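Every protein chain but one is kept in place in this view of the complex.
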Amino acid sequence: MTQTPFLSRLWIPVVLLAIAAPWLISGYELSLLGRFLAMSILAIGLMLVWGEAGILTLGQGVFFGLGGYALAIHMKLAGLEPGSLPDFMEWSGITALPWWWVPFKSPVLATLMVVVVPGVFAGFFSWLVFRRRVVGVYFALITQALALSFATLLVSQQGATGGFNGLTNFQTLYGFDLNAARAPVVLYWVTLALVVVCFAGVRWLIRSRFGMLLRATRDGENRVRFLGYDTTPYKVVAFTLAAMLAGIGGALFTLHAGVISPALVGVVPSIEMVVWVAVGGRGSLWGAVIGTLAVNFAKDEISSYLPGAWLYVLGLVFILVVGFLPRGIMGLAEDLTRRSARKPQPQPVEAPQ
Amino acid sequence: MKQATGLLTGALLATAAFSVGAHAEGTVKVGVLQSLSGTMAISEVTVKNAEMMAIDEINAAGGVMGKKIVPVVEDGASDPAIFAQKATKLIQDDKVATVFGGWTSASRKAMLPVFQRTKNLLWYPVQFEGNECSPNIMYSGAQPNQQIVPSLKWAEKAGYKKYFLIGSDYVFPRTANLILKKHIAKDGLKTVGEQYVPLGGTDFSAVIAKIQAAKPDIIFNTLNGDSNVSFFKQMAAAGMSPEKLPVMSFSIGEQEAQAMGTKLVQDSFAGWNYFESLPGAANKKFVADYQAKFGKNAAITDPMVHGYLDVYAWKAAVEKAKSFNPDKVRAAAVGLKIASPMGDVHFAQNQSLVQTAYVGKLQPDGQFKIEWKSDGAIQPDPYDPVAFPNKSCKLH
Amino acid sequence: MSVIAEETKPLLLSVDGVTVDFDGFKAIDNFSMTLEAGELRILIGPNGAGKSTLCDTIIGRVQAASGKVRFRGHEISGLPEYEIVRRGICRKFQTPGVVPSLSVRDNLALAARRDRRWWRGLGLAVPADERARVEEILEIVGLADRADVLAGELAHGEKQWIEIGMVVATGAELLLLDEPTAGMGPNETARTAQLIHSLVGRHTVLVIDHDMTFVEALGGKVTVMHQGKFLRQGTVEQIRNDPEVAAVYLGRSDH
Partner (left out) sequence: MLDLPLLIGQVFNGFSVASLVVLAALGLALSFGLMRVINMAHGEMLMLGGYLAYLTFLVVPGPLALLVAMPVAFVGAAAVGAVIEVSVIHRLSSRPLDTLLATWGTSLILQQGARDVFGPIGVSVTAPDWLNHSFAIASGPLAGLSLPATRLFILLVAVVVLAALGLFIAKSRIGLLVRAVNQDRMMAAASGINVRQVDLAVFCLGSGIAGLAGVVLALLGPVTPSVGQSYIVPAFLVVILGGLGSMVGTTIAALILGLVSALSQIFLDVSMSQVLVLVFVIVFLQFRPQGVIAVRSRALEE
C-alpha cells in the first residue's frame, strides 16, 4: 500500500501522543489502551501473513495463547514458595509439578519461550500443511480446527494448565511487583516500545525482496513457482513470524489483563483478530494497529451500553468492511487524502485457489 | 479532508472520557456484573434481574443509610478477561462501593486479583468448587460440603451402591468429582465410571455405551448448559430415562428443566440450597414479586435467590458498620442474620453462607418436590476435610 | 517407437514415449521428441492435440503416466516444477502470467534472481548483476520506458513481451513459449518473431502455436502433433506440402 506523502508524515504526532498518554487519559483507559496495543502486535503479524502473503489464518489465538501461557506459567512459579504447588494443581489432585513446567522457572528461558514455543509450533504445523500445497480456504479451515482443538486441550488438561479457569493471580515478574502503583504505566511504555519495534521490523521486512516475493506469491503463486521459487519456505517463515508476534502479544496481554484462559484462544477470538486487521486495512501496517484499537474500543463501549447489540455490530462490520471496504479504514484514508487524480488502485484479487 | 486525519489520531486515543462521577451526595453506586451476552447469558441474565429487583425494593423502602442505590450494570460477555476489565472499570472509574456478580469459576478467578488489589468486595452468588478463601469475596453460593457431599449422603441413605460420574470438562465438575470419589471410597462404595465431555459437546454416544457397560445404580451429573439437553435426549433414545436410571444433577435448576422440556428430565434429582417450591411466606412473596415483574412462568433458581439476598446482606452489613468501606462491611457481614426467601441465613467466619441443603425430584409441572433436607444449616468449609485435609480458611 | 537421434550435436531435451492420461482420456499417447542445443523448434497441431499438456509435462506441472523426460541427459520427470526451472527450463503460459501488483521492473527482478533462498532476500538492495540483467532484458523486449508501470496496467501485447523477458531473465537454456502471439496484431506478431529469432542460439526455443503465418515467419524445424501422437516432423516447407498433415490439420488439401 503506497502511502501518500501526507499520511506517511503522520506517524510522528501519533507516536508522541501515545508516549504522553499516561498523562492524558484515566487509569482505566490507559490499561485498555495498553491491552489493545499488546493485541495490535498480533495484528501486525496477521497483516504480514494475510495482507502480504495472502494466507488467511483463523488460528492466531493458538499462538497468542502459547505466548501468554508461557509467561503465565513463569509468573505462577515465580510467586510460589519453594516446594509448594500452584493452587489449582492441589485441588486438581496433582501431587508433583509437571516435568515441562520446570524450565519455566528461569526468567530468561521463560521469556525466550514466549517467542520460541509459538514459533516452533507454527513452523512445524505450517510446513506440514504448506509442503503439500494446501492453500486458501482449506488452510483457513484447518487453522480454525487447530484453534478449537488447542482450546479443548487446554481445558481438558486442567491439572497442568488450570483448565477452563486458565492462569491468573500473578504477583511478580522479573522481581517487579505487578500490583505496585507505578506498574501499569511502566507496562504501558514497555508495550508501546515493543509495538514500535515490531512495527518497524515488519515494515522493513515488507520493503525487502522477501516481502516482494510474499506479495508475488499472494497474487500468483503458480507464476512464482514457474520462475524457479519454492514458495513453501517463504510462506512458512511468514507464518512463523506472525506466530512469534502473536506470542509476544499474548504475553503482554496476559500482563495487562492479569489472566490468560482458553476463552481467549478459541475459535471466536481468533476470528475477531482477523476483523481487527480487516477493519483497519489488511494492506497497511497502520491499518492493523488502528483497526485493533478501533474495534476493541468500540466493543468495550457498545457492550457497556447495549449488551445485546455487540454481536449485530460485529457481524455487520464483518460484512460491510469485507464487502465494500476491502482496504479498510486506511484504504479509505488513502483515497480521501490522495491529492492527485485517483490512480486506479488494483483490487487485491485473489487467485482462485 | 481534515476529518479523515482527525479520525486517525482520534482512533488511537479513542478515549472520550465518559462521565466519571464520584458519588452524588444522595446516592451510592454499586456494580452489577453478569454475562448479558455470549454462552452464559442463559443463566446470568436472570441473576441480574434478581439483583436489580432487590436494589429497587431497597430504594423503594428508603435506600441504604438514607442514600439511594444507583446500580451500574456491565456485561461480562461470558469472557473472563472482560469480567476482569469491567470490574476494574466499575471500581476505578465508577467508584462503586461494592460489586454483585460473576457466575463461572473462570470469571471469579479472573476478577479475584482486581478485588484484592483495589480492596473492594465481590458478592458471588453461584455454587462452586471451593478451594478459595479471599477476604475480598463474599461466597453466598454453596461450597461443595453444602451441596455435593449432602447429596451423596442422601444417595447413600437411599441405598445406591455404584456411582457413575459425568461432567462437562471444566473446573467445577473435575474438582467436585475428585471430592465425590474420595467420599465414595471412604464410605466403602464404588465409583464405576468417570467421563468428561467438552463444554458445549453434543456427542454422548461413547459415554452412554460406557454407562451401559458399567451398570451404575445412580449417575452424578455435573454437565453444564447445552450438554445436559444432548445427554438426556441421547439417554432417553437409548431407553435409559431418569425413572429407569436415577440421575442426580448439580447444574439443572427450574429454568434449565423448563428449557429442556420437563418430560425429558422428569423424575431426575437435583441437589441445591434453594428450590422455587420451598415452603415459607418469604419465598412465596419473592417468587410472586419476581414473576409479576419478569413474566408469570419465569423460573426461579438457586443462584437468583443468592444474588437477591446478597444485596440485602450488603445493606444490613453497611447499616451495622455505619460505613460503605468494603473492609468494614465484610467484617460487619460475618454472623449478621439476614432474612431471605431461604429463611434466615448468615455468613460464617470464612465469608461463606451458612445454609441448608435440599434434594428435590423434578415433577411433571417443572417444580422440584423436596425429597430430603439436611438436618439444620451446614457450616461452609471451602476445603473439604476428606479431599483436602490439611487446609483451612481463616479470615476474621 | 522412440526416435533415436543420430545427430552429433549434444542432445538438450529428449521426450521418450511419454503418455499422459486424464481418467482414461489419453491427452498424450506414447509421444517422443528430441531437441538439440540452440535449436528453434515449432510444435503445431489442431486445438486439443496435447501441445500445452506436453509443455505441462516437461515443466513438471503434470505427471506423465509413463515414459521419461530427460534434460541434458538427466531425468526430470519426477521433479517439482521449481526444481526443473532451476535446471534451466522455463515456460511462458498462454494467458499472461505477470504479477499484476508488481511493477515491470520488479517482475523482471523477480525472474532474474539467482539465489532464491528466503534469507538471501532480507536486504533492501537488488544486487548489481541482477539489476544489469534486468536493464538488458528491458532493452531486448523494448519496454525500457515502461519499466516502472504496474504490470497489471500494461497492454496485452506488452504483457506477452514482458513475460518472454521474464522467461529469458531466469537464465533458462530451454524456453517453452506457449502461443506467444495470442491476441496480437500483425506487426506485433512480426516483432515477436524478430524477438524470438534474437534469442535462438544463446537459448533453445520451443514455440507452441497453430497460427501458420507466424510459423512461416519463424522458419525452423516443425513437429506436428495430432490427438496426443507424433504425426510428422520436418521443415516448414515439407510440412506445408504434406497431404496427411493437410488432411488432419489444415482441413483441406491444396494440390
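General observations
Per-chain residue numbering starts at 1, and chain names A, B and C are given in the order in which the chains are listed.
Please note the rule applied: a contact is a pair of C-beta atoms (placed from the backbone, for glycine too) under 8 Å apart; a residue touches a chain by one contact, two chains touch by 3 or more.
Keep in mind that what you see is a predicted model, and the values were worked out from it rather than measured.
Screening B:Val32, B:Ala155 or B:Val197 against the full complex identifies B:Val197 as the residue touching the chain left out. The hidden chain makes contact, of the residues B:Val28, B:Ala41, B:Val247 or B:Ala357, with B:Ala41. Residues of subunit A that touch the chain left out of the display are 54, 56, 125, 128-129, 132-134, 136-138, 140-142, 144-146, 148-149, 152-153, 155-156, 222, 267, 271, 274-275, 278, 308, 311-312, 314-319, 322-323, 326, 349-353. Interface residues of subunit B with the unshown chain, by the touch rule above, are 39, 41-42, 45, 169, 195-198, 200-203, 205-207, 209-210, 212-213, 226, 229-230, 233-234, 236-239, 241, 255-256, 258-261, 263-264.
Basically, only the chains that are shown with their structure count from here on.
Think of each touching pair as a link: the shortest run of links from subunit B to subunit C has 2 of them. Using the average of C-alpha coordinates as each chain's centre, C ends up farthest from subunit A.
A separation of 45 Å divides the Cα centre of subunit A from that of subunit C. The mean-CA centres of subunit A and subunit B are about 34 angstrom from one another, to the nearest whole unit.
Looking at subunit B, no residue sits in touch with two or more other chains.
Note for the complex: subunit C touches subunit A at residues 59, 80-82, 85-86, 90-91, 93, 97-102, 106, 109-111, 113, 116-118, 121-124, 126, 150, 152-153, 166, 170.
Within the complex, the subunit A residues that touch subunit B are 6, 10, 13-14, 17-18, 21, 24-29, 31-33, 35, 87-88, 90-93, 152, 155-156, 158, 163-166, 168-170, 179, 253, 257-259, 261, 263-264, 286, 289-290, 293-294, 297, 300, 303-304, 307-308, 310-311, 329, 332-333, 336-337.
Put simply, subunit A touches subunit C in their complex at residues 204-205, 207-210, 212-213, 215-216, 218-220, 222-231, 233-234, 237, 344, 346, 348-349.
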